[in-house]
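Please see the structure below; I have some questions.
All protein chains but one are shown at their positions in the complex.
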Amino acid sequence: MEPWSIEFAGRLDEHTFHSAALEGNALGDPADRPLWVYLPPGYDDDPDRRYPTIYAIQGLTGQLDMWRNRSPFRRNFPELVDELLAAGEAPPCICVWVDCWTSLGGSQFLDSPGTGDYHTYLCEEIVPWVDERYRTLAAAEHRGIAGKSSGGYGAMVTPMLRPDLFGGLATHAGDALFEACYLPGFRKTVRTLRDEYEGSFDRFWEDFRSRPALAKDSDMHPLNDWCMAACYSADEDGTVRLPFDPATSELVPAVWERWLEWDPVRMVPGHAEALRAMRAIYIDAGKRDQWFLDLGAEAFRRALEGIGVTDVYFEIFDATHMGIDYRYPISLRYLAERLAPAATPPD
Amino acid sequence: MEPWSIEFAGRLDEHTFHSAALEGNALGDPADRPLWVYLPPGYDDDPDRRYPTIYAIQGLTGQLDMWRNRSPFRRNFPELVDELLAAGEAPPCICVWVDCWTSLGGSQFLDSPGTGDYHTYLCEEIVPWVDERYRTLAAAEHRGIAGKSSGGYGAMVTPMLRPDLFGGLATHAGDALFEACYLPGFRKTVRTLRDEYEGSFDRFWEDFRSRPALAKDSDMHPLNDWCMAACYSADEDGTVRLPFDPATSELVPAVWERWLEWDPVRMVPGHAEALRAMRAIYIDAGKRDQWFLDLGAEAFRRALEGIGVTDVYFEIFDATHMGIDYRYPISLRYLAERLAPAATPPD
Amino acid sequence: MEPWSIEFAGRLDEHTFHSAALEGNALGDPADRPLWVYLPPGYDDDPDRRYPTIYAIQGLTGQLDMWRNRSPFRRNFPELVDELLAAGEAPPCICVWVDCWTSLGGSQFLDSPGTGDYHTYLCEEIVPWVDERYRTLAAAEHRGIAGKSSGGYGAMVTPMLRPDLFGGLATHAGDALFEACYLPGFRKTVRTLRDEYEGSFDRFWEDFRSRPALAKDSDMHPLNDWCMAACYSADEDGTVRLPFDPATSELVPAVWERWLEWDPVRMVPGHAEALRAMRAIYIDAGKRDQWFLDLGAEAFRRALEGIGVTDVYFEIFDATHMGIDYRYPISLRYLAERLAPAATPPD
Partner (left out) sequence: MEPWSIEFAGRLDEHTFHSAALEGNALGDPADRPLWVYLPPGYDDDPDRRYPTIYAIQGLTGQLDMWRNRSPFRRNFPELVDELLAAGEAPPCICVWVDCWTSLGGSQFLDSPGTGDYHTYLCEEIVPWVDERYRTLAAAEHRGIAGKSSGGYGAMVTPMLRPDLFGGLATHAGDALFEACYLPGFRKTVRTLRDEYEGSFDRFWEDFRSRPALAKDSDMHPLNDWCMAACYSADEDGTVRLPFDPATSELVPAVWERWLEWDPVRMVPGHAEALRAMRAIYIDAGKRDQWFLDLGAEAFRRALEGIGVTDVYFEIFDATHMGIDYRYPISLRYLAERLAPAATPPD
């Protein structure tokens, strides 16, 4: 009954997935995770047919059930996928929503002693599990990954690290060009710590945990900086190293270098072979993105160009970082077309 | 499995409600509506017990399923209710979520030829239906209504209009003091119409319906102004009258007067008897509310004081208009205490 | 030596003017005022020639010496006038800068028991004095008045009140359409009073006078509202009546009506004859004006149209309220052309 709910043409399976990789993670976060698998219309009628698969991952603070959030007058992503496929506007595909939430906000879809082994969980556990239970085309050339913001980050780096698994990627406003997207926020974090928490991240977290989360406008920057440090620059023993002096925001070059090693823009040359093998690369961002991820998108595109990869979808559109879920079906269609068995060229 | 879902101690019944009152409404919006009824822990174990009932209504653009939206690190309202009651921190009560969405954004919970008869639907249809099917204490002194923003508006005016039905109200940042909350926005609407729509509301709506809703920052003011006019100043034939000249924002006094007649602050003296009969009045708002509803809250409180009603809960807290769902359990508890059979005084 | 100073082609006479009208004014502000008279190139060489005169007045908080303020990379208004006339790009004219500063910020160029008789001072004292000492064309058809913001207000209302003196006017972002430019600010004033001054204007002024003026972002709204009330709605004994309740911003209709009587938009019908006699009416404003004076400009234009006055210069340009001094020479030229003895039509 619209607009309250949409009758699906396909089918959405909801699972609980137990991850061995996440057991005993540094944050004590659950090893049991929700996992959704969407099967396109016709899946059950054609028992021999196999499909490309697209993995969808979330941005910072995202947890799986948020995919169902309703924005005014809009459909959510699962509904949009179903609508697209029901209308035959994209080749049929399987869509998998994976939860990589952490109690710090996220994982960047990496293995880190500061958060947990989310990269392993995604690549070594979820992917084989899905391939085993569903009629996927279980090869990189038919498997893609897509996300927004930190999810876009994951969509850029995961295929670079595992080109054997992923042959397509779509990044919507993905974290990239760290001096543009992260560094300018450090100074805001420092002010918040100075003005509200006596300069201490410990006090910030203590306060943050004690009241409605994100109830203060100033919450986001400390949360982001700490979480990213937990993902990019945690020591083996789990100690989180900050790339800046929390009293001034002065860069700590040795730690900042650790971050830069994880900047998708800077990772491109070292993963040129993997990227050249991609069958689909989709990049977009809003031109007024609060985190300036439009510049990260352009820098990533240029880095790809630098290694000879120019067959990419690229668009900078008029929007901020928020409320751009209506872009997801555009990339889904692009990936589905490129990853379909006899690839239909994009129009 | 937290944080993705919460096992309820109580029970949430989901219904589809067919409204005769909404049939043939001016906007062609559905007459079938979702309706949720929450039953507190123990409801099924104690088949003779009756409970106070609290109706929850939404703000502009709200549709019922949004109550399930997940904010980062937080519980949604049904979860918070269940948590509160499971912990025994408030007297048990039945909670009813009612959908008064319209394709213009909302209804202000009024009967209007511009939108539909939502007041009748709520008071004449939903309330009796709930009383018939659930073990409510079916009297005004045990029935309350609560909401935020436009929902707060509905929570103020519905009991004024129907003190025979509602004996308690809770308004979180409810629309009030229209010169402070609405009038200043007219000029923004005028600019948007001038700069993007050749001065025409028709073109605005045409554009708005053709693309992702609210994708433009400038969408909210025209939507709000038009929707409020449809609620407050539509003619009998459904023609929507604007309280301002769309070319300049100059007030049209005759129409503006029609609005002011629906201002809760100005309605107080004419409904003094009804308000004096209330067993619970809860008022709050954020001191940085973007719509200045903190001033509306204070003006409403003073108007109540003017008719001798001073036994109210009143709080201006440090927040904006957004993300204040964590306030709902505070008012729910207040209402539940005041509306419980042997009313426990608030602490 | 540019850019530090400009050698004038014309001549700028600086006077101190003693005003009998301002003696004993309500605020105890000085009755002695600076007065500048600019004489165009050639004035001294042609001792029989007479010139049109243009009076320039300032916005709120303006005091005469601010006309010399230097903005980066720009010329100030006297320099721009000299440049324009030296280049022969406008008919020669005399330009008079008049000081109507008060210790509340300004006077709106009106007579008020709350501030002083600035209208009388301007019309009955300054104008005759200038005509006596300089070779003006001493008739309304050769005399104009121009200003920005509150100065634009003065430029609209002074000729309406004294068409025998002024035959041309230029308003840059002049205060008009009071529900759009003033009313929305009341609620900000109320918040400032509530949050910083225990609800008291007295405490505001006490604090304001005790420290660097306008050092707080929140200073502007209380200052503006009080000053406007002193101009528009002071009682005969000098008591300042506010058009809103300082606890809520609720309008006080009787006082608000007194304000509206001084709204240029609403004054137009009552001064139709005067306005039809104008030889030059120039109206502009920035489309992003923080006080929405672009809407006031449009409303004023429409009001003029309503009385049959359509031969006006009208422009809404892309700017805010600030930094638009570069518009002054445009209106000066327009006035000079229209008020010149054998009027050159504008191009």
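Think of it as A, B and C in the order they're written, each chain with its own count starting at 1.
The criterion applied here is as follows: contacts are C-beta pairs under 8 Å (C-beta built on N, C-alpha and C of every residue); 3 or more make two chains touch, one makes a residue touch a chain.
A quick note: this is a predicted structure, and the numbers were derived from the prediction, not measured.
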Interface partners of the hidden chain - shown chains only, full complex considered: A, C
Hidden partner chain, touching residue among A:D32, A:D131, A:E179 or A:E315: A:E179
From A:R133, A:R191 or A:R209, residue that would touch the chain that is not displayed: A:R191
Of C:P30, C:P113, C:P163 or C:G238, the residue in touch with the unshown chain: C:P30
Contact with the hidden chain (one of C:A9, C:L214 or C:A254): C:L214
Residues belonging to subunit A that touch the chain removed from view: 177, 179-180, 183-184, 186-187, 190-191, 195, 245, 247-251, 265, 287, 292, 294-295, 298-299, 302
Residues of subunit C (touch criterion as defined above) contacting the omitted chain: 1-5, 16, 30, 32-34, 61-66, 68-74, 99, 101, 105, 212-215, 217, 319-320, 323, 326
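Following the convention adopted for this analysis, only the chains that are shown with their structure count from here on.
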Furthest chain, CA centroid comparison against subunit C: A
Intercentroid distance (Cα basis), subunit C paired with subunit A, Å: 56
Inter-centroid spacing, subunit B versus subunit A (mean Cα positions, whole Å): 36
